[in-house]
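A single protein chain has been removed from this complex, and every other one stays in its place.
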Amino acid sequence: MTEAPAATDAVRRHDPELRGFASDNYAGAHPEILAALALANGGHQIAYGEDVYTEHLQDVFRAHFGPRAETFPVFNGTGANVVSLQAVTERWGAVICADGAHINVDECGAPERVGGLKLLTVPTPDGKLTPELIDREAFGWDDEHRAMPQVVSITQTTECGTCYTPEEIRAICDHAHQHGMTVHVDGSRLANAAATLGVPFSAFTTDAGVDILSFGGTKNGLLFGECVVVLNPDAVRAMKHLRKLSMQLASKMRFVSAQFEALLSGDLWLRSATHANAMASRLARGAQAVDGVEVVHQVQANSVFARLPHDVSERLRKRYRFYDWDEPTGLVRWMCAFDTTEADVDAFVAALTEEMTAHR
Amino acid sequence: MTEAPAATDAVRRHDPELRGFASDNYAGAHPEILAALALANGGHQIAYGEDVYTEHLQDVFRAHFGPRAETFPVFNGTGANVVSLQAVTERWGAVICADGAHINVDECGAPERVGGLKLLTVPTPDGKLTPELIDREAFGWDDEHRAMPQVVSITQTTECGTCYTPEEIRAICDHAHQHGMTVHVDGSRLANAAATLGVPFSAFTTDAGVDILSFGGTKNGLLFGECVVVLNPDAVRAMKHLRKLSMQLASKMRFVSAQFEALLSGDLWLRSATHANAMASRLARGAQAVDGVEVVHQVQANSVFARLPHDVSERLRKRYRFYDWDEPTGLVRWMCAFDTTEADVDAFVAALTEEMTAHR
Amino acid sequence: MTEAPAATDAVRRHDPELRGFASDNYAGAHPEILAALALANGGHQIAYGEDVYTEHLQDVFRAHFGPRAETFPVFNGTGANVVSLQAVTERWGAVICADGAHINVDECGAPERVGGLKLLTVPTPDGKLTPELIDREAFGWDDEHRAMPQVVSITQTTECGTCYTPEEIRAICDHAHQHGMTVHVDGSRLANAAATLGVPFSAFTTDAGVDILSFGGTKNGLLFGECVVVLNPDAVRAMKHLRKLSMQLASKMRFVSAQFEALLSGDLWLRSATHANAMASRLARGAQAVDGVEVVHQVQANSVFARLPHDVSERLRKRYRFYDWDEPTGLVRWMCAFDTTEADVDAFVAALTEEMTAHR
Partner (left out) sequence: MTEAPAATDAVRRHDPELRGFASDNYAGAHPEILAALALANGGHQIAYGEDVYTEHLQDVFRAHFGPRAETFPVFNGTGANVVSLQAVTERWGAVICADGAHINVDECGAPERVGGLKLLTVPTPDGKLTPELIDREAFGWDDEHRAMPQVVSITQTTECGTCYTPEEIRAICDHAHQHGMTVHVDGSRLANAAATLGVPFSAFTTDAGVDILSFGGTKNGLLFGECVVVLNPDAVRAMKHLRKLSMQLASKMRFVSAQFEALLSGDLWLRSATHANAMASRLARGAQAVDGVEVVHQVQANSVFARLPHDVSERLRKRYRFYDWDEPTGLVRWMCAFDTTEADVDAFVAALTEEMTAHR
């Protein structure tokens, strides 16, 4: 691809050098991803997933997740989660998850409203479930008054920026399977987990017993696009119908699939995730060195959770947009992306230092 | 934008010069659209619609649909329809539509399952509703045994390739409003209608009394992306919540919005639609000239419906993929896209001629 | 039971000798049914269906429907239908039914809204489906854009007062099963069908291949109560959960079950249905003899459909409440119940005659 881009009536309206720490989806697309779109463009391809890119994508994912994996591109993370969870529940099913799980707190009730799912939530100290925590809601399968627990959903890396080990996931899967439940992983940041753990994806998914997976692309440099990856095809049916009725079927699917090929057929996914994680570590180290700033949770992925005085948050936020995580206690979240630079981090830490100094 | 595209691990897997007549979403993206993505890339922008591109998009749509229009980018057409219809119905509401409407036959029950909507369907000769046809289902508002008709949904251009005049839409809107109902337009091919009618969008939407609109981008050259356009803001509330709970909220929304800016801020939408329509007319003329081929419905947009002997369909389909519309009667559909060429059409008509000759 | 009823603060507010022809659910409860309630009262019984009356009810229904029948009491007909249909469909399933089916026109969209079901409707001349009519919607099982036809639902006797023969039902079941679909019968007036046909229930349900059944009690003399009867247990799972989540689980279920025992363990069901049917026949004969009154559809159960001049309807309705069936064409419905008397019918025919005379 060496053709120059076409002219367009659209206009650049933003500064492409300005970056912050609010979210990894504030970042744009990785240039290699954009290049893949151009490659996949032109000519006609069968719509709705029968194109050659989506066909090839099966092999791309199987190289990472094993020969039984079946991959279904979708639009976004909520869609991936709700399609996945419907696939492993019946009309009477319930989902055991952490009370801070994205599916519980950040999807406007889509699991309940679109999927008709009941969430059975468990408080966790760090976003991670364990067999013991699961047992608080894993009972009553024969009791018709209770929504029937049929799947355990965990997030890897978690909403707290923590990371399950392969052994922890295996223990959860074994426990769930012993009770006749399946396991779903919300992997919107699965690449960050693999980068942290230093193992292949399969080590903490397929090989650990996970049944179905929401695999994230957007937060790791795609324009848009996630995949539902079925690791245990015996556990699901009619995935294509579920995707369509959940309004997650892209007509020009080649453009989702080509992005994932660019991400996963080489090491782009790992380069990007490793970099984002490293930037978060740098940020955590910098922040921890500032007197009065408390970093909360282990920093195992691309997010940093810190506790700040309210006045400091307020002033710092005028310089950099970021989110409160628990407003009353002053807990905030800072995220790094594939495009965060060391200079970005250092400038942010300097700003933090200034505002903390102003506090004292 | 003069930078060359980056290298990528993705590989071109298809022939960018091969085109057919199966669907306008078999086409890829218009090069100007791709260029807009590159412009919008880089740096950080607030996710979920607070970016500068989405902000500007409000003006882009207002230029076409009037100063009250409110625009909500979504992922796909089913999503746009189901979000729109939920916005103008209550839990007890029903939608009057043609029995061949996309929402009734091609969305795997998403309106019912995701939106909890009841569709009250009416047979039509050509895909077009009229006040008289609407009246077959427009009754019983006080009868709790009946799902309450609250919105009339029409498709422009219709699933049959026909086109409502502005007057016809106004008559429908007046009739619906008199009965306390709103009007939704499924405009996945609205640009083709404007091109056929030779009038601005507003002439047969805002000015005709339409309340809410699914505005199509994908079938007119976008990679993906549609917009819900609220023309009558008094009729709706909480659109952002409805979009999110319907799993149609893009995190990196700038990439949807920038595509629409490229499409709508100049005349790309009109160039593309006019061309596709012209190719369909050329195809219809060519096909009609072939003895034994019957073109059905007026060809007012980019699709041609024709009746063929079954053996001819079968052989022709080995050369060109296309869809049956009514298999028992031999009715098939051929569609042209923004990238269909005259040579494409002529080659197809030649192939059709050959196969019809073989029939006799 | 010889105890006299207790005193109560409630007051009789109506004339227990006044009856009309509007609906069989305008009637009250058969005295034998009330007596059964008193028998089942007193003492404590396990709630939610583990009582001795519900336990015994299994045998009562098995005597009628064969040894595999499993019976689930519910509150009302809409509930029975929606629970039944959910039991034999997946999230992606659709129901083929007549366009005049109660589930399509009289349940305020409950099948869609509560069950997430798509109804694929077929016009019929007399409320009865046939294999040929079913085929108009029985296709596209692999097409994810289409809601997947998984069950055929028929009504016996139909909403038009017509009655399927056992052979007709067998043909439908064979056809449905050949296509991998199941068959549901909305049997809110199943007793009327058995009375007309002069055969046991099983002859046109279990033995004909029906998979699941809504068995009506209310319209045949119960205070309230219907049963979902699973005839093919291989086709369903988790019925108890489906009933509960559909809000159709009675806590004091003994009171539903005892009513059904009173209805079905002897011949009360048959006495009542035969009588109601006979009254409808008498009414039809009387009406047909009136010049200018057209009786429409075969009168095979307890309803009569007739076409009247509008002015006659209007005047007659001031004397007897009844429903329009198709207002524009003057089609009205008259229904008889278990308690309709010959004198009631004769008085009504006399009134009809008077009003028709006034018309001319």
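As written, the chains take the letters A, B and C, and residue 1 is the first residue of each chain.
Rule of thumb we're sticking to: a contact is a pair of C-beta atoms (placed from the backbone, for glycine too) under 8 Å apart; a residue touches a chain by one contact, two chains touch by 3 or more.
Note that the structure is a prediction, hence the values are computed from the model and not measured.
Taking every chain of the complex into account, the chain not shown here touches A, B, C. From the options C:Leu119, C:Ala138, C:Val210 or C:Leu268, the residue with contact to the unseen chain in the full assembly is C:Leu268. Screening B:His56, B:His102, B:Lys128 or B:Arg243 against the full complex identifies B:Arg243 as the residue touching the chain left out. Screening A:Glu144, A:Asp207 or A:Glu226 for touch with the missing chain picks out A:Glu144.
Within the entire complex, the positions of subunit C that touch the omitted partner chain are 1-20, 22-23, 25-29, 31-47, 51-53, 56, 75-79, 82, 107-110, 113-114, 218-219, 223-224, 241, 244-252, 254-256, 258-259, 261-262, 265-266, 268, 321, 337. Hidden from this view is one chain, which touches subunit B at 48, 86, 90-92, 116, 144-145, 147-148, 237-238, 240-245, 249. In the full complex, subunit A touches the hidden chain at residues 91-92, 94, 105-109, 112-113, 116-118, 121, 144-147.
The rule is simple: only the chains that are shown with their structure count from here on.
Subunit B and subunit C have Cα centroids separated by 42 Å. Here the spacing of subunit A and subunit C, counted between their Cα centres, is 51 Å.
Centre-to-centre separation of subunit A and subunit B, using mean CA positions: 32 Å. Looking at subunit C, residues 91-92, 116, 144-145, 147 sit in touch with two or more other chains.
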